[in-house]
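Handing you this structure, nothing more for now.
For this view, one protein chain was removed and the others were kept in their places.
Chain nomenclature is as follows: A and B, assigned in order of appearance, with residue numbering initiated at 1 for each chain independently.
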Amino acid sequence: MVAAASPAAAGAATGFVGALAALAAGTKGAVLWIRQDMAARESGEIWAPGFATLGLDPARLVLLRAPDVAAALKAAEAGLSSAAVAAVVIEPFGAIQGFDRIAGRRLALAAGRSGALGVMLRLAPQPGAPAGLSAAETRWRLSPLSSAWGAAGARAAAARTEAWAEALEGWGRPLARAELTRNRFGGVGRWPLAWGFDDGLFRLAERRLGALDPDVRRDAAAAADPRDRAAGPADRPAAAPGAGGLRRAG
Amino acid sequence: MNAFAEVAAATAFSFLRSGSRPEDYVVAASFMGLSALGIADRNSVAGVVRAYATLKNPELPNVPKLLAGARLVFEDGAPDVVVHPRDRDAWGRLCRLITLGKNRTEKGDCRLNFEDLLQWSEGLLAVVMPPARPGAETRKALEALHEARQGSVWLGADMPRRGDDARRLGALKSLAARIGAPLLATNQPLYHAPDRRPLQDVVTCIRQGLSIEAAGRCWK
Partner (left out) sequence: MAFAEARAVCPTLRAAPADVHEDERLLKALADWCDRYTPLVALDPPRGLLLDVSGCGALFGGEESLVEGLVEALGSHGFACRVAVADAAGPARALAWFTQGGVAPAGSSRDLVARLPVVALGLDEAQRTALLRAGLKTIGATAARGRGELAARFGAKMVATLDRTLGHDDPPVSPLRPAPRLMVERRFAEPIATVEAALAALAALADALCGRLEAAGLGLMGAEAAFFRADGRVTRVALGVGAPSRDPRLLLRLFRERLDALADPLDPGFGYDLLRLSAQTAEPLVETVRSFDEGAAARAELAELVDRLAARHGRARVVGIRAVDAHRPERQARFEPAQTGGFSEAAQAFERDDGPPRRPLRLFPAPEPIEVVAEAPDGPPARFVWRRASHSVLRAEGPERIALEWWRPGGAKPTRDYFRVEDEAGARFWIFRDGLFGREIEHPRWFLHGLFA
């Protein structure tokens, strides 16, 4: 389950989930993205031109507009059970009381059988978690990350192009701060993540110091958070395919 | 009169790339108070005569200085270069260069390589016009020209408003500084007044052979 920490974090959360879905889909699988009508009104529709950058080919995306939670859950189960679908994303809206323990278990079972990835994306989460979430293997909270951070290794990539054209890179690379709040198989932690364009993965971000931004210093002070380096076995770049915890249902 | 000079205006003599006539540009430049106007059509100097004729009109409030030249478009991947001859001899050289290109192919077409420009560049003031994403080709062209004709070579800097203007300008500034050539601001206008855009779009459609709905975003 991936939640957005604030309305403005909806972009970061969507990017994170999109990248996970793209990884799961690989070159052949399809992604079933289910969104409840109200969710789109609240946080906007997913937008294919933006998705292409994340390596998710919009041609393999099937979007279902569900009128309510029950329909969304039913469709999610159908998708998770189908061999053609590699990942199912479900965007519910509101308190989702209908998502009880049984519904959660059903989704987890379906995902477990087929090996597909199931993710629930809550963009405007209400306080109080519905019982069904107990079936999720991992729970995440996503918040925005300032462009004062950059991709580790981005310098190397830039060196390949004309040095004077490095200025063309600019800011705006997808960045997010991902916090793993519950993990059935390991520890929790927070990681700053940056999108790498050349390899199509989220990687650990590193602080980009330099004369570029006067606000970098302010950022550095604010973000010196001891929790930034995770403890425990979960301390790995979250999007590496070996992160088994995310394979089934999250 | 303001100090801006536009060096790279394309008229209807850039066949099917513009719908504005040389006369229109001269009048617009005059009313805007531009200090100079450069007519630069694609591999052609045909628009210059009309422009000169319009200058003589006594009703013009200001008379901008007229630069007569051409925009050279190359086959080998080099960026476009706008050239304006300094003197009569240079003008002759430019005409011969263009003729050389035209002789290589059937009527209407013109095939030029960057090498040709280097050979014939004496007396020509050259502005290298970088493409949307300037890269190695732009650098090589600028370097070669600067080496050959230092002092008469500029790097054109425009603001195409595609969302990355600041970055692009920064990169161009960097490049210009490294090579030692100055930057020159230009708009690369394709039409002389904003209300002429529909005509411009239609002309582009004709050139591409598409209907207006189908053309999508292929125009500038």
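We take it that a contact is a pair of C-beta atoms (placed from the backbone, for glycine too) under 8 Å apart; a residue touches a chain by one contact, two chains touch by 3 or more.
Just so it is clear, the model here is predicted, and its values are computed rather than measured.
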item	value
Among the chains presented, those that the missing one touches	A, B
Touching residue (missing chain; options A:G50, A:G98 or A:G112)	A:G50
Missing-partner contacts on subunit A, residue numbers	6-12, 14-16, 18, 28-30, 32, 40, 43-54, 58-67, 71, 74-75, 78-79, 82-85, 143-148, 168-177, 195, 197-198, 215
Touching residues (missing chain, whole complex) on subunit B	161-167, 194, 197-198, 201, 212-214, 216-217
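Heads up, the rule we're going with is that only the chains that are shown with their structure count from here on.
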item	value
Distance from subunit B to subunit A - Cα centre to Cα centre, in angstrom	47
